[in-house]
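All protein chains of the complex are present and in place, except for one that has been dropped.
By written order: A, B and C. Residues from 1 in each chain.
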Amino acid sequence: MTTSDLVTLRRDLHRHPEPAWREFYTTARLVDELETRDLDALYVGREVLSEDERMAVPEESELDEWYERALAAGAREDVLEALRGGYTGAVAVAERGDGPTVALRVDIDGLPITESESDDHVPAATGFRSEHEGFMHACGHDAHAAIGLGVLDSVLASDFEGTLKVFFQPGEELVAGGRAMSKSGHLDDVDYLYGVHVGLDHPSGEIVAGIDGFLAVSHFRAEFTGTPSHAGARPEAGDNAVQAMAAAVQNLYGIPRHADGATRVNAGMVGGGTATNIVPEEAFIEGEVRGETTELMEYMEEKSRRVLRSAAEMHGCEVETFTEGKAPSARSDDELVSVVSDVARENANVTSLVERDALGGSEDATYLMREVQENGGKAAYIGVGTDHPGGHHTGTFDVDEDSIGLGIDVLSSAIRELSTRRP
Amino acid sequence: MTTSDLVTLRRDLHRHPEPAWREFYTTARLVDELETRDLDALYVGREVLSEDERMAVPEESELDEWYERALAAGAREDVLEALRGGYTGAVAVAERGDGPTVALRVDIDGLPITESESDDHVPAATGFRSEHEGFMHACGHDAHAAIGLGVLDSVLASDFEGTLKVFFQPGEELVAGGRAMSKSGHLDDVDYLYGVHVGLDHPSGEIVAGIDGFLAVSHFRAEFTGTPSHAGARPEAGDNAVQAMAAAVQNLYGIPRHADGATRVNAGMVGGGTATNIVPEEAFIEGEVRGETTELMEYMEEKSRRVLRSAAEMHGCEVETFTEGKAPSARSDDELVSVVSDVARENANVTSLVERDALGGSEDATYLMREVQENGGKAAYIGVGTDHPGGHHTGTFDVDEDSIGLGIDVLSSAIRELSTRRP
Amino acid sequence: MTTSDLVTLRRDLHRHPEPAWREFYTTARLVDELETRDLDALYVGREVLSEDERMAVPEESELDEWYERALAAGAREDVLEALRGGYTGAVAVAERGDGPTVALRVDIDGLPITESESDDHVPAATGFRSEHEGFMHACGHDAHAAIGLGVLDSVLASDFEGTLKVFFQPGEELVAGGRAMSKSGHLDDVDYLYGVHVGLDHPSGEIVAGIDGFLAVSHFRAEFTGTPSHAGARPEAGDNAVQAMAAAVQNLYGIPRHADGATRVNAGMVGGGTATNIVPEEAFIEGEVRGETTELMEYMEEKSRRVLRSAAEMHGCEVETFTEGKAPSARSDDELVSVVSDVARENANVTSLVERDALGGSEDATYLMREVQENGGKAAYIGVGTDHPGGHHTGTFDVDEDSIGLGIDVLSSAIRELSTRRP
Partner (left out) sequence: MTTSDLVTLRRDLHRHPEPAWREFYTTARLVDELETRDLDALYVGREVLSEDERMAVPEESELDEWYERALAAGAREDVLEALRGGYTGAVAVAERGDGPTVALRVDIDGLPITESESDDHVPAATGFRSEHEGFMHACGHDAHAAIGLGVLDSVLASDFEGTLKVFFQPGEELVAGGRAMSKSGHLDDVDYLYGVHVGLDHPSGEIVAGIDGFLAVSHFRAEFTGTPSHAGARPEAGDNAVQAMAAAVQNLYGIPRHADGATRVNAGMVGGGTATNIVPEEAFIEGEVRGETTELMEYMEEKSRRVLRSAAEMHGCEVETFTEGKAPSARSDDELVSVVSDVARENANVTSLVERDALGGSEDATYLMREVQENGGKAAYIGVGTDHPGGHHTGTFDVDEDSIGLGIDVLSSAIRELSTRRP
């Protein structure tokens, strides 16, 4: 596939952004392409996910709506059938003789953000603005998908010896999909894994050989249930879910700091009650905790559960807490970082090289990285700079499409280099 | 108008329940009827309200939507024109020679409650269920309007000497309309005022000669505004509106009890934030405070404002607080209670008489009662029993239509009796 | 005993104020006097208390210290021996033929308040200021003890027929002694019981025939225990008892108001921690809850226990909660109030009569009143006015000693009148 074809594909995906577990069109479109390659195996849907490990799966009706939308947009029905129930994503496998198994992981989901209609915004001006109003590829995962395909083509056209696997992962934006894919079994024999992200405030032409500083994260939703009563006539008869929630919020932020490193907590969305004169029966918190390491995140998780439980008890309420997304921390292995660093230095189109950078956010590629590392393999996460007019997760985000080619070059060179090694 | 006609009118109003400041169809329909009576004056819309005293007036778009709905339902356009902007309600005046000015106040608004579709529910079974889905006359104000008209007819047909004024008040359910009507000037010359409510757990045939125990109430909406930031990457850059809100909730309920009598506080509806990973920029509380007396309510109001303000400051936020509804306490005057008691005792259809009862809730008829009392007049609030299958403010509430006639009899007898007195 | 002797006795007691369960000198001094009367029984110490029902008993070392102090002040060693271990108080019984059993209850303990040394303060000026520095009879219980003895003498000198019992109760100020005395068995046959208090802002010459409005009360001490750690080096290793305590305080005041009547809550004394740089291992709250009825107090008690328990759990702490004092609500029976009212009206020295008044505070005479009422008897609590320069519980409180005689007259007249009745 030529770079121009990849740009066309990226624009097609850009027009059809789909959020977590609803990447029906996206997966079907990628399968379309992958089936034309000389692969040894192509796994789709349930075959690439450990069923019980999916998080934040939407209601069936919501899934059905996006399924129909994909169908209407022209997605192949036979592929869609394999994705029914929110089993999205794919893994492509190509065996090319003796050599290590090298993997690349890209993510493919979009965001619930309304895309800019401004003439300054290339997708709007050029005609590939999102057709799913209120949703947008505002983080470059459309480019990631194109890079995944491009790297596959490039490696297959080379003298690469070994096995190549490309993981197209759903549900990264909610840190909801990485765990299920990491437990699919497809990583069991992987010796080397690369993850990749475009942008992140790095300009076009810049390569970051190794990204670290992923904060481990856990998203939760806590639902408090009490007893309603008339606030004027029988205040004592109520068990006030809003009081429970407020006590929880106050004390969540008060979880002690940890000497071993950074921790975070946020009650990002809250609500409760139905009328000024009714003691509230229900309230909720959607929040998150983070840690510089997985252990620190788990420390915050454990303490937050205790706060939620006690705050409910304090006001005679019940609380149910759901984990809605999760990702561990991870560290890019020196060996893989060096390989990228070396090939980037030799690449004339790389105008700037950053050896190591810290993300300071969260990313569930870490599940895949740790799975490989725990199996004795190595993993790294690299950055491909791209000029982006608006920030990540804003309506004016866009990528410099030239960076797609550069990302493919650097990654496929690194993978070819790895094929010469014996882990 | 015959009792049967009044029942027809009540059912028409029941089919068109309209919430506060949106009683367009209701007011127009009442004006239709009132114009056919021998009145000395009929005031409508802006003429019956002190403009600045209206509370909880909805957005213009919301008002427009209900306006159009009333028009579509057949309301007279010339009357509607006078109500534009949410100026609903009417006051009818009939002068019948020398004598005191006696007034009756009825309220006319509906509630945001979905009406039952059960066959056991008479309006559903008989075909006059609400046509405004999600809204309902679930507190009998449709019957109140019919009683107001019936009392007018009955008194005008009698030997009454003096002036009779009937107030059709909007926006009672939010305690949003009483103040504006009380300050309209139409009460300035009123010597005696009755308010009336049907039901309240009193059965058909029972009359309550005097209702007291109104809790003074004040509804508020507090809007907290802070500064958003990424909860992982820059937690310190945020000013957390949800933390401010939670601190406020905790401390609102902690406002000290008062030795002079009962007080109440409730944070009935709260919300805030946009995403788990964003430090919340906005949050709100819709709540209320009450007191056994107006002074006690004001004590709670003052303390609650201080809590809201300080909670915002504590977390670097701004807070704007809006009073969304308000009513003082009031007491029914002995003289007017005795008059009702006497006429009820002589009425063969009254099967049970309660001299005094306590409401334990709030009602903004108290604004009108106090206005009259402060001018040297007298006021009372009476109860007309009616069997009601479901409780007030539930989807199965309904009235026994026979009680409309009894209410008219008792009130018009009382008003005729008052015309013989010289205040 | 002459009134002058009673004044001498009162001043002796005033010089030796003793707090709850430490009324060694006081009890011994009263026994001295009582032994000289023609009694049928005199019960002392353990004989007048149900052992398990004593509350807020101090440490043994504290009891010993006051025991020694009493001994040094000249108290009789044989009597003291019977009081060892904090079993203070006495009950005197005189049988005078057929007739009802009538009882009077007076309390005898002092307060931890430093008495004024001012020349304006009569005890200081006249030489009977407290000899126990930091303690004081600042609520008139010295006068109560004198009244108890005076009533005994007066009734025994009269034509009274029946049985008279006088209860000298310890530990009222902490509401710690009433329960133990009420369960001693000595009330089992009592038909009529009077309690009495001087002052309460009623002037000399005024009698209050019946006092009500006792708030039921329960004192608690909650001790939180967590885990200390260095606040700089290992903040996460601590379980913060001060955080637990603060969460409890915030939520104790937020216990919902009750529609059935007045409730109260107060975290009157709190403390915790040892150094700025140590995560606090210990914290405490000494507080109280009250209710207009015993049920309302128990509602508050139950909710407060839940708050304390959950606040501890929330921060990984343990909490132990001790009940340190308690008293139910009670109501003065009409019959006994009328009797007082009648005799007061006939007494030329009574210059003013109040039929009923409300206390608005707490008093554990209520335990004795309810015990009698539950057994089918009647009880009332009466007020004997006395000019008092300083308020109750202040260092300048004092009584007008003339009111001692008036109190004796009114109470003994009432008791004689009751002896003519048959319950």
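Going forward, contacts are C-beta pairs under 8 Å (C-beta built on N, C-alpha and C of every residue); 3 or more make two chains touch, one makes a residue touch a chain.
Quick caveat: nothing in here was measured; it's all calculated off a predicted structure.
A.B. asks: So one chain is hidden, and I want to know which residue out of C:His219, C:Arg331 or C:Arg416 touches that hidden chain in the complete assembly.
C.D. replies: Checking the options C:His219, C:Arg331 or C:Arg416, the one contacting the hidden chain is C:His219.
A.B. asks: So which of A:Gln250, A:Asn277, A:Ser332 or A:Thr366 would be touching the chain we can't see?
C.D. replies: Residue touching the chain left out of view: A:Gln250.
A.B. asks: Out of C:Val48, C:Ala247 or C:Ala414, which residue would touch the omitted chain in the full complex?
C.D. replies: Result: among the candidates, C:Ala247 touches the missing chain.
A.B. asks: Per the definition of touch given earlier, which of B:Thr8, B:Ser158 or B:Ser310 contacts the omitted chain?
C.D. replies: B:Ser310
A.B. asks: Pick out the residues on chain A that sit against the missing chain.
C.D. replies: Interface with the chain not displayed, on the chain A side: 250-251, 253-254, 256-257, 259, 262-265, 360.
A.B. asks: In the full complex, which residues of chain C touch the absent chain?
C.D. replies: On the side of chain C, residues 215, 217, 219, 230-233, 235, 240, 242-243, 245-247, 249-250, 253, 264, 266-280, 283, 286-288, 290, 324, 360-362 touch the unshown chain.
A.B. asks: In the full complex, which bits of chain B touch the chain not displayed? Write them out.
C.D. replies: Counting over the whole complex, chain B touches the hidden chain at residues 233-236, 238, 240, 243, 247, 250-251, 254, 256-260, 279, 299, 306-307, 309-311, 313-316.
Please note the rule applied: only the chains that are shown with their structure count from here on.
A.B. asks: Farthest chain from chain C, going by mean C-alpha coordinates, please.
C.D. replies: So the farthest one, by centre of C-alpha atoms, is A.
A.B. asks: At what distance in angstrom does the C-alpha mean of chain C lie from that of chain B?
C.D. replies: Using C-alpha averages as centres, the distance is 50 Å.
A.B. asks: Which chain B residues sit where two or more other chains touch them?
C.D. replies: Where chain B meets two or more other chains at a single residue, that happens at 250, 253, 264, 360.
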